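With one protein chain removed, the remaining protein chains of the complex are shown where they sit.
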Amino acid sequence: MTDEGPRSIAPADGTAADTQGIKIVGFLCNWCSYGGADTAGVCRFKQPTDLRVVRIPCTGRMDPLFIAKSLIYGVDGVLVSGCHPRDCHYAVGNFYARRRMEAFKAFLPFMGIDTRRFKYTWVSASEGQQWQKVVTEFSEQIHELGPNPGVRRQTGENSKVSTGLR
Amino acid sequence: MLETDRNQLHKLVEEALPELDMVIGWGQSTDSFQTTPVFVRDAKQISQLTLGPFCSQNLTGYLVKPPALDAAPKEGAKPIGICVKGCDSRSLVALIQEKFLTRERVRIFGIPCRGTVDWNKVGKLVDLSNVKSATVEEDVLVVDDSQTTHRIKLEEVLARKCYGCRYPNPLIQDVTIGEPATPRSTSIESSYRDVDRLDAKPLEERLDFWQSELDRCIRCYACRNACPLCVCQDKCIIESREPRWLTQRVGIPEKFLFHFIHAMHLAGRCTGCGECERACPMDIPVTLIKEKLNKIMEERLGYSAGLDVEAVPPLLTFNPGDTEI
Amino acid sequence: MRIGVFVCSCGTNIAGTVDTKRVASEALSFADVVYATNYMYTCSEPGQQEIQKAITEHGLQGVVVAACSPRMHEPTFRRAVEKAGLNRYMFEMANIREHVSWIGTDKEANTRKALDLVRMAVAKLRFNAPLFSSKAPVNKRLLVIGGGVAGIQAALDCAEGGMDVVMVERKQYIGGKMAKLDKTFPTIDCSSCILGPKMVDVSQNEKITLYAASQIESINGYIGNFTVDIRKKATYVNWDACTGCGACVEKCPSKKAEDYFNEGLGQARAINIPFPQAIPKKAAIDAQFCRQLNGKKCGVCAKICPVKAIDFEMKDTIVTEKVGAIIVATGYDLFDYSVYGEYGGGRYPDVISGIQYERILSASGPFGGHIRRPSDGREPKDIVFISCVGSRDASVGRPYCSGICCMYIAKQAILTKDHMPESNSYVFYMDIRSPGKNYDEFVRRAQEEYGVQYIRGRVGKIYQRGDRMVVQGADTLLGVQVEVEADLVVLATGVESSSGAGELAEKLRISYDQYGFYMESHPKLRPVETNTAGVYLAGACQGPKDIPSSVAQGSAAASKVQSLFAHDTIETNPQVALVNERNCIACGKCIQVCPFGAIQWKELRGGIKKAEVLQTVCQGCGVCNATCPPKAIQLQHATDNQILAEVNELCA
Partner (left out) sequence: MAVKIFIATDQLDSVLEKLATKIDLWIPALLKEDKSGPTGFIPYEPGKSPVFERQTTLPTKKLLLPQVETLLRFEYKKDPEGGSTSSIVVDDARQVRPTLVFGARSCDVRALITMDRVFSQGPYVDPYYVERRKNTFFATLVCEQNDSKCFCSSVGGGPADMEGSHLKIVKLDEGYVVEALTKEAGSLLEGLGEAVDKAKDTKAGKIVKEASKRIVGDLDTKGCAEAFRNRFAQNDFWVQMVSQCLSCGVCTYVCPTCYCFTITDETQNLKGERMRSWDSCMFSQYTLEASGHNPRPTKLERYRNRVGHKFSYIPEKYEGILGCCGCGRCIRSCPVTIDIRQVVGNLKENSNEQ
C-alpha cells in the first residue's frame, strides 16, 4: 500500500497529458447500468470508444463531487447511469442520486462549466440497445463540444513566482 | 432608537445572566468602527454589548464549534444566551434542525435587523485607515476620518446579502429587542438578483469570472471556518489526507474544487448569512456560489434552509415523484 | 504493493479487436506492476493456475485480470487468488470484452481504451485492502408470499424437508387461479382433484403457518434474517373459533354480494365461504355488503353462529414473523377484456372471459357444471372463442404472449363438446402456441376429434342480433370476411402481472419489468433467484406460466431455499460501510439517509457520540458515503480514495 493519497493530477507544467482523443468517465451502478453495458457488449452493439467505466454499487454512492473533480481537472465528459427510479437494487439509492445530480446539473453552468458535459440517465440491465443509444449520443455530444479545457490550471499571479525549478 | 435598544438589551441580559452560562453578543473592536464577538460571562462585561448595523458577525457558529459545547445539556448545565439577527436566526434553526443543538440549550435575544454595513463598500467612499469615529444616525452612517465627517446613506453600503433579505426579523427567539424590521425583499426574484445577473452572462464569461475571482483565493479557509453550518471543521475533507480529495497545490483547479466542496456540502443547508463572503480577506464573492444552490433548492424543491426546525434538508431525503432531466 | 496483470485474449473474443500483447507489455510500466502477461483463456483451469503460479513466484500482493465482465467471472478469479493465499478483495477486474472488444472494431482505439481500464484497475487496486466476511446465523424459516399452486408446491417441499414455513395469502382461501379451474390441459384431469389434496396438506402440515386474508406490510433485514410484518385483514369472523359449518352463510340476508370466486357470474352472501373445498374453510364477511357493518340492523350471523365466532368489532392486526428466506409466488391477474370495446366484453352478458367460462364448466360453479348463458340461462349451441385478448398486442401494452390461452381454449372447446355433443365451437386465433409436452397433440384432438373449427384471423367486431351475438372477423387463410352467429362468446384474456406487484417489489427490494413481472437474476442461469439475496421467485409472478412450469419453479425455489438452509450461518458481504470514528462529527446524516436502518449511534467514553454501521444489516449501497460531509463513513471496496484513484487516471 502506498502511503500517499489519490494523486493529483495536474502535471506540474500544466499540460494535458493525453492528446489522443476524448475521454469520458462513466459511473455505472453495478446492478443495472453496468449490466446494461454488458448486455450491449454481449449483443455486439457498436459504441464509440471514449467511455471509461468506473463501477459503483449504486448511483446513491455517487457524490456529485466526483463529477466536479472530473470536470474541473479536464475529463471531457461524465456519464452517470443507474437503475430506473423505483427499480433500485437498494430500493431508494437512485432517488437520492437523482436529487443530488439534478441540483448539481443546474449548478454547474453557474460556475462556467458546460452542463452538457455531464449527463445522468437510467438504463436497466436488459436495455443493451438503450445503453448503446445513450453512449453513442453522449459521446457524439462530447465530440461536438471538443476537449474539455477544464479550468485554467495555473493561477494568474501565484504561478509566476519562480518555482525554483527549471 | 439604537440607544434605547441597546439599553433594553443590557437590561434583558442583566436579568437573564444569572441563569445563563454566558451571553454571546457583539462589542466594539479595538478600532473605532468594526464589532467583534464578545462573550459575556460576568455582569461587568454587559456594557460592552452593542447592536446596530455594525454587528455583522453571525455568532451562532460559536455554539457548535470547538471548543465545542454539547448539543444535549449536561446535568445542571446552564443555557447559553445568544444575540441573533434575522439571518443569524436561520442558522440557529438549521443547527437545531440538524440536532447540533437543542432549543433548550439556547436563550435567544432576537434583534430585528435593518441591514449590516459592509466596510469594504465604505472603504470605497472613505479612507478607513484612520477613522476616529463611526456612528449611525437613523439611516445615515457618519464617519469621521479625523479630517472630514462623511455622511453616507446606510442603504448604499450594506452587505450584499442584505439587499435580498426576506427575513430581517429573527424566526426563533425568546425576547425581541426593538421594533420589527421590514423585509427588503419578498420574492425569489428580488432575493437572487446577483445570481441572475451572473447567470445572464455567457458561459465563457462566467468561467472567466470565477477563474479570476477564485484565483485570489489563498486557501486560508476563513470562509469555511466562519460558516456556522460548516460543522466538520477540523475534519473537513479539504485538508483531510484520508480520504484525499485535494493536494496542497494552489492552482485554480484546487480552488475550484475547494469551493465546489464547500458549496455542495451546504446545498440545501445554507441559510445565506453571508459570513463566508464577509470573512474572505481576498474579497471573493463566495456567498454567491451558495446563493445559486439556494436558488436551485428553492425553485426546484421548494426549500429554504433555516425556516423550520422540523423540516428535512432536501438532499437528505427524496420524493419518488421528483422530476428529472 | 506488488501487482500482477493478466490480460485475457478470450480466444479471439478480445484479441480480435484488442492488442492484448501490447496491453500486457505496457501494463508492465505501470506503478507497482511487477508482472504482466497475456493468456489465451485466463478463466480456464490452466489460466487460473497461471495466476496462482505467478502469485507465488513473483510474490504478488494484488492481481488485476483484464478480461470479461466482472459480473461474469469476478467470483471465479476471486476464488482463484484466494486459493493462492491472497485475500479475495486484493483483486480487480478490467472489463475489456463487453466494454471494449465487443463494441468497437478500431483496434488502436480499443487497445488504448483497454490500457486505460487496466491503468484504472491497477490504480484502484493500490488502494484496496483485505476484507473479511463475518458470519451471520441463518433463521431456517421460509416465508412464501402467495398461496397459489406455485407457492403451495414450494411450501410443501420445504415443510417436507423439515423447515418451518410461513405462508401469506391475500385472499381468504389458498389455491389461487387453479382452484377456480374445472379441468387442466392437456390431460383433462380435474383441477380440484389434483390441487385439493395439496391444499389440505398445507392446512394440516404442522410446519406450515398459514395467514390467509393477509398481506405483507413491510420487510426488513437481509438474507438469513428477515423480519416481516404481516397485516391480517379483518374478516369479522374469529377463525380460531369458526368451524366452517356454513350456517351463517345460509342465513345471511344480504344475498347480493359480489361473487369473486365465480368471477361475478353468481351472487354471494355478505358472509361467505367461497367454495366447498376452500382452505382454510372459514367464513369471512364482505364489509361492503354486510348490513350490520353498514349501520343497518342485522347481526343474523352472530345470532346463528354456534361458536360465537362473529366479531363485528374486528380490526386489522399486524403480526411479525422472522424468516431466513422468502419465496415470492404472487401469481398473475387476467387482462381486463373491456379494454377491447369492439368485443363488447362487459356490455354484452354473453361475451365472457375464459376464466368465467371455466367457472361455468365447473361442477361447483354458478350453474352446477351445466353450460348456460349468463343472460338467460339458456344452453348455448354455437360458441365462439377468441384468442389473444390482451396478448401479443402492443396497442394495449401487452406485446407478449401469455402462453396459456391457446391451450385453455382448446381444453374448453373439448369440454364444451363433451358437455353438449350437438354444439359447435369456433376458435379465432392468430397463431397456435402449443410447445409443451403433449400440447400440440391436444390442440389437434380438439380440431380433429372434436371438430372444433379453427379460424385464423382477428375478430373485428361483435354485436347483438336478436338474442344472439354476431362475430365478424377475417379468415386470413381463405382471405375472406367471415361472420359467425353465436350464443356465447368466450374471450381468451391474457396474463398480466398481479395487482400490487410493484408495491410488493419495492418492499422486497427486487426489480420488475415494465409489465410488472418480477426480474430473475439471470434469465437462463439463475431463473428463480432475484438480485436480492434470499428472495426467490416461483410461478407466474415472474412471467406467464402454465401449471407444470409453475409447480416446477415452486420446487426449484424450494430447493434453493433448502440449500441455503443447509448452512447454519452465512458469510456476510464485507463490502459494507465502515465509520472512521476519528473523523465522524456525529452529524447523523448517514443515519438519516440509510435505506436499511443499518447505522446507529454508538456512545464512546465521555458520552461522545459516533455513528456505527451494523455490518450484517448494511447492504453496501454507499448512500451514506456520498452523504457524509467529512467522508468519515467509507464504503469498503468503493472508498473515496479508490474511486478518486480511478478518476485521477483519467484526469492526468
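When the chains are written out, they are named A, B and C in that same order, and each has its own residue count from 1.
Heads up, the rule we're going with is that contacts are C-beta pairs under 8 Å (C-beta built on N, C-alpha and C of every residue); 3 or more make two chains touch, one makes a residue touch a chain.
None of these values were measured; they are calculated from a predicted model.
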Given B:Lys124, B:Arg151 or B:Lys201, the one touching the chain that is not displayed: B:Lys124
Candidate in contact with the missing chain, chosen from B:Cys83, B:Val195 or B:Ala226: B:Ala226
Footprint left on subunit B by the chain that the document does not show: 29-32, 34-39, 57, 61-62, 65-67, 120, 123-124, 128-131, 213, 216, 218-222, 224-226, 233-234, 239, 241, 247-250, 275, 278-279, 281-283
In subunit C, positions touching the absent partner: 2, 28-31, 33-36, 119, 582, 648, 652
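Following the convention adopted for this analysis, only the chains that are shown with their structure count from here on.
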Between A-B and A-C, the pair joined by more C-beta contacts: A-C
Distance from subunit C to subunit B - Cα centre to Cα centre, in angstrom: 54
Chain centre separation (subunit A, subunit B; CA means) in Å: 34
Touching two or more other chains - residues of subunit C: 593, 627, 640-641, 644
Two or more partner chains touched - positions in subunit A: 5-9, 69, 73, 86, 92, 96, 100
Residues of subunit A defined as touching subunit C within the complex: 1-2, 5-9, 11, 17-18, 20-21, 23, 25, 30-32, 34-35, 37-38, 40-42, 44-58, 60-63, 66, 69-70, 73-75, 83, 86-93, 96-97, 100, 124, 126, 132
In the complex with subunit B, residue positions of subunit A that touch it: 4-10, 14, 64-65, 68-69, 72-73, 85-86, 92, 95-96, 98-100, 102-104, 106-107, 109-114, 120-121, 150-159
Touching residues on subunit B, where the partner in the complex is subunit A: 195, 198-199, 203-212, 215, 241-247, 249-254, 256-257, 260-261, 263-264, 267-268, 289, 292-293, 296-297, 300-301, 314-315, 318-320, 322-325
